[in-house]
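Since the structure comes first, as structure tokens, the remarks are kept for the end.
Just one protein chain is left out here, and the rest sit where they should.
Presenting chain A:
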């Protein structure tokens, strides 16, 4: 019984992570400029990787490898938005124009 619940939780976490990584891939491929792409890369991709790593940590159970996976989860959670922020900031400082409409308003 408890094994079935654990198996279901693992499948839900891993497939949820796959879904959010799919959303992030579609966003990076289809969104119009660097800033929108950095947004989807920092949010959807972090959530996808975090959910998948949580599912794998649950699948590994109580052993030393789980510690590595949880450490990796926290590491990805901290570094992925930081890297996307650095990339967007470097785009702003090297003069990449954000996409605006005719009046110069942000779309």
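Operating definition for what follows: a residue touches a chain if its C-beta (ideal position, glycine included) is under 8 Å from a C-beta of that chain, and two chains touch if they have at least 3 such contacts; residues count from 1.
One rule holds for everything that comes next: contacts and distances are computed from a predicted model.
**Student:** Given the options "Cation:proton antiporter", "OB-fold domain-containing protein", "Electron transfer flavoprotein subunit alpha" or "Sulfide/dihydroorotate dehydrogenase-like FAD/NAD-binding protein", say which is the protein name UniProt records for the missing chain.
**Tutor:** Not shown, but named in UniProt as "Cation:proton antiporter".
**Student:** Extract the touching residues of chain A with respect to the undisplayed chain.
**Tutor:** 3, 7, 10-11, 14-15, 17-18, 21-22, 24-25, 28-29, 34, 37-38, 41, 45, 48-49, 52-53, 56, 59-60, 63-65, 68-69, 71-72, 75-76, 79-80, 82-91, 93-94, 96
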